[in-house]
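As you look at this complex, bear in mind that one protein chain is not there, while each of the others sits in place.
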Amino acid sequence: MNKYFKIYKIFMANSFSYEAQYRGDTWIKMFFNIIWLASMFLTVEVVFRHTSALAGWDKGEIYLMTLFWILADELAMMIFGANLPQLPDTITDGKLDIYLTKPMSALFAISTKIFLVRSLYRFIMEIIILAAVIWKFDFAFNLLYVFFSILLGLAGIFVLYSFTLMLNTLAFWLHRIDNVNVAISVLTSLGKYPVEVLPRTMRILAFTAIPIAFTAYIPVAALTGRSSWHGILYALVFAGLFFWGAVKFWNFALKRYSSASS
Amino acid sequence: MPIIQIENLSKTYEYYRKPAGFWNSVKSLFHREKLFAEAVKSINFSIEEGELVGFLGPNGAGKTTTLKILSGIIYPTSGSAKVLGYTPWKRQARFQKQFALVMGQKNQLWWDLPAMESFILNKEIYEVPEAMFKETLEELTELLDIKNILDVQVRKLSLGQRMKCELVAALLHSPRVLFLDEPTIGLDVVSQNNVREFIKKYNRFKKTTIILTSHYMEDVEALCERVIIINHGLIVYDGKLQKLLDQYIDHKILEVTFTENVDAKTLARFGKLKERAAKRAVIEVRKDKAKDIAVQLLTKLPVDDILINEVGVDEVIRKIFAGTARL
């Protein structure tokens, strides 16, 4: 696997080179990002103008959830956000074939080829905002909870990756579904809010087929001491199985592609 | 032991039919007709190490499909194929490190970065040792004369330069087998020639086995001693190019210009009249009679100039594709 580390280092180096050429855009995009963040905080404010708690969560905790979501989304964007959404096009224009002839996992290449440097800058900025929020709302965290919330956060990224991969893999069968990534983005953005507000059926979906609860809700629930041991275990096991399922599905799709096309 | 061996290879793929019209579109929401196409029908051939073989065929003949099977991209429906002793579609790393595929119409280089970056990436993907990488890079860039453009972004290079870089990227790991799919397509005449020369030299020096598909007859004539012609999924010819030409070309072309007008009827006595303008005619005559007829023309008609031309390879191939040539 040393080989894959080397390859990824080159991917990153190339991405930095690429970014260096388009530097002008970066500041504009940073500015828009700040406005985007502001709109999310505005939403929280609007809700809390009319209540002091949302399904048992106070304002500070909802801010925490929003920020956790933002950070997870950013991390996902950094690593595979510019790659997986290209999969439908890669299949259609035959570029996937080239990956299949190389002694390297095609899945690895199409998932990680471009590292979004801009996301890295934004991530740093968002961590600072997180620190500010923690300070403002005077949070004091249990170290064990912090550890689990970070672990669950990473599991959440795996869930997000698997979900995105599975839906983009459908491009082997369905044509022109690159907009599925817009749908994924919109659906997962629902994960900024406590899942308790949803009626039972939808809540179950959020923990299973449309796994929006894993990105922010579960990690922050753990952070604020709301999680049980089996809740944490469920999340970790689910993330593992979901990831395994996504990879299996990809392999199946590849097999079918190799059998059915010419 | 042949380095490439194909036995009874067949490939059938499925596709859907959707007749035109609005109501047919609505109907197709519920039910679509599935059809099958036989891209390759039980073909056989074997290639020895070091050969440079041309793979010819009209569009849809099955050559790209065959190439994709040999590269391991798709599975055959039945039959077997072995390249370097491996079954290609198992996609074993040991196999993949020994061959390369270059497609003229799909580039593999990173668009916004210098070609060198793509080379370095390939070095890691194919696990080429540092020293060997340096040596091979030196050799290839020298042969193709591209040392000075390695630092230029690929998108700023001309098509010809890009193709040369593609070739370097593909050969850095010194593959024993090379598949070239339309490598000269879209290139200008000079670049085409450079690429051809390079392929010829490379094949001779390194004894790399090369399969080349192309629509350009100049590629085939310049490079391939042996050609495999595939049409409608079947191999219609497999052998030496020269033999093909000898076998199917039974005539020559006489191009004559006259000092006065000569009528068609007179001309038709000498051979098959293909073209006629005011003081010019193109006549097809049998190969063995060409010289005699030329002499007759010169003595009996007011000839200004006369040329005896070979029939082009295209015409032979075209006839074979059209099925009018006898097999």
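Letters A and B mark the chains in the order given here, with residues in each chain numbered from 1 onward.
As a convention for this text, a contact is a pair of C-beta atoms (placed from the backbone, for glycine too) under 8 Å apart; a residue touches a chain by one contact, two chains touch by 3 or more.
The rule is short, and it goes like this: contacts and distances are computed from a predicted model.
Of the names listed as "DNA polymerase III subunit delta", "Electron transfer flavoprotein alpha subunit", "Single-stranded DNA-binding protein" or "ABC transporter permease", the one that matches the UniProt record for the absent chain is "ABC transporter permease". In terms of the touch definition stated at the top, the absent chain reaches A, B within the entire complex.
Within the full complex, the residue among A:82, A:133 or A:190 touching the omitted chain is A:190.
Residue in contact with the omitted chain (choice from A:17, A:43 or A:86): A:43.
Residues of chain B that touch the chain left out of view are 18, 21-22, 25-26, 28-29.
Chain A residues in contact with the hidden partner, per the touch definition given at the top, are 25, 28-29, 32, 35-36, 39, 42-43, 45-47, 49-51, 54-55, 170, 174-177, 179-180, 182-183, 186-187, 189-190, 193, 196-199, 202.
Rule of thumb we're sticking to: only the chains that are shown with their structure count from here on.
Mean C-alpha positions place chain A and chain B at a centre distance of 46 Å. The touching residues of chain A, counted against chain B in their complex, run 3, 6-7, 10-11, 13-14, 17-18, 21, 93-95, 97-98, 100-104, 255, 257-262. Interface residues of chain B, counted against chain A in their complex, comprise 11, 13-14, 37, 39, 64-65, 68, 71-75, 89, 91, 93, 96-97, 99-101, 103, 106, 108, 110, 112-113, 117, 120-121, 124-127.
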